[in-house]
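For this view, one protein chain was removed and the others were kept in their places.
== chain A ==
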Amino acid sequence: MNEIPGDLRFKKSHEWVRVEADGSVTIGISDHAQDLLGDIVFVELPEIGTQMSAEDEVAIVESVKAASDVYSPISGEIIEVNEVLLDNPEIINESPYHEGWFYKLQPSDSEEIDELLSPEQYGDICEE
């Protein structure tokens, strides 16, 4: 059973969102997603300053057997990306919720966060 931390919100497409104290959000992919992908060998991250809308393709993550688009769960401006991943993409496998975060975003519509899945709802989806 994959880990699903209780303090995060999720998208059906396996991204997670953590709301930080300063109002920004951190985004990554779930433990379940990294498990499905297998050994991750490559990540493409967005450029800082890009304006994203919810559902936009924001990043690419590749293992030796699959390539997946990562969709931005919410709208806003990219303010930071986790450049460590570019050289060490395996961190996503090792620590999907902590060191393996993808990017930080300044939300333009905080209501979108409320529409995301709760850990319980996401857990049910993973079960299916």
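The definition used in the following text is that a contact is a pair of C-beta atoms (placed from the backbone, for glycine too) under 8 Å apart; a residue touches a chain by one contact, two chains touch by 3 or more; residues count from 1.
As a working rule, contacts and distances are computed from a predicted model.
**Student:** One chain isn't displayed here; going by UniProt, is it "Glycine dehydrogenase (decarboxylating)", "Glycerol kinase", "Peptidoglycan-associated lipoprotein" or "ABC transporter"?
**Tutor:** When "Glycine dehydrogenase (decarboxylating)", "Glycerol kinase", "Peptidoglycan-associated lipoprotein" or "ABC transporter" are compared with UniProt, the left-out chain turns out to be "Glycine dehydrogenase (decarboxylating)".
**Student:** With the full complex in mind, choose from A:Val19, A:Val41 or A:Cys126 the residue touching the hidden chain.
**Tutor:** Touches the omitted chain: A:Val41.
**Student:** With the full complex in mind, choose from A:Glu62, A:Glu77 or A:Glu99 the residue touching the hidden chain.
**Tutor:** Checking each option in A:Glu62, A:Glu77 or A:Glu99, the one touching the absent chain turns out to be A:Glu62.
**Student:** With the missing chain put back, which residues of chain A would touch it? List them for me.
**Tutor:** 39, 41-42, 44, 62-67, 69, 89
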